[in-house]
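And now, subunit A:
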Amino acid sequence: MIRPHRTHPLWFAFLLHRLSGLGLALFLPIHFYMLSLAISAPARLDGFLRFTDLTIVKLAEYGLVFLLAAHLFGGLRLMALEFLPWSPHQKTMAALAVAFAFLVSTLFFLKAI
Partner candidate 1 sequence: MLDLRLYMLQRLTALIMAPLVIGHIAVMIYAVQGGLTVDEILARTQGSVAWFLFYGSFVVAVSIHGAIGLRVISFEWFGLNGRALQLFSWAVFALLFGLGAKAVYAVTFAGVGL
Partner candidate 2 sequence: MKPIIERHDTDILILGTGGAGLFAALHAQKAAPDQKVTIAVKGLIGKSGCTRMVQGGYNVALNPQDSVERHFMDTIIGGKWLPDQDMAWKLVTEAVTRIHELENEIGCFFDRNPDGTLHQKAFAGQTFDRTAHKGDLTGIEIISRLMEQVLSRPIEKLQEHRAIGLIPSRDGSALAGVLFIDMRRGTFRLVRAKTVLMATGGGPTMYKYHTPSGDKSMDGLSMALRRGLGLRDMEMVQFHPTGLMAGDETKMTGTVLEEGLRGAGGHLINGKNERFMFNYDDAGERATRDIVSRAIYEEMRQGRTSPYGGVYISMAHLGPENVAKKFQGMVKRCADSGFDLAAGLVEVVPTAHYLMGGVVVDVETRTSLAGLYVAGEDAGGAHGSNRLGGNGVANSTVYGGIAGDVMAADAQKMGALHDPDETILDQELARAIIPFSAKPGNVQELRVRLMDAMWDDVGVMRDAAGLKRGIEKIASLKSDMENVGVSGDNLAFNLSWHDWLSLQSLIDTSEVIAKAGLSRENSRGAHFREDFPDAGSLEDSYFTIATSGDKGIEVNREAVKFTIVKPGESLLGADEAETLVEAAQ
């Protein structure tokens, strides 16, 4: 899939945005379902929340928060590109979006463990 014409940073930024959006769209229904357990079966949700104490699950959550943050900042970058005056620093902006996403999700991870 990574064919030569795609090997430039902004294509990877596109891919990241798409995969993160896809990931979120797949995760959200599960997330919603879990939350709705709060009333119908609070014990199961609690059980699930305890399950999230496992390091491996923590790591997965880390990934998820990263996806969310990356999609958020990436999306803001795209909308800035579309609606604000053009900036010649497209690659820097994409890198910054990813950097912020790392920062935020790592903060979350450090707090979580």
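Basically, a contact is a pair of C-beta atoms (placed from the backbone, for glycine too) under 8 Å apart; a residue touches a chain by one contact, two chains touch by 3 or more; residues count from 1.
In picking the candidates, the idea was that all candidates are chains of the complex that A comes from, given by their letters.
Predicted, not measured: the structure shown is a model, and the values here were computed from it.
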What candidate from 1 or 2 touches subunit A in the complex under consideration? 1
Residue set of subunit A touching candidate 1 in the complex reads 18, 21-22, 24-25, 28-29, 31-40, 42, 45-46, 49-50, 52-53, 65, 68-69, 72, 75-76, 79, 82, 104, 107-108, 111-112
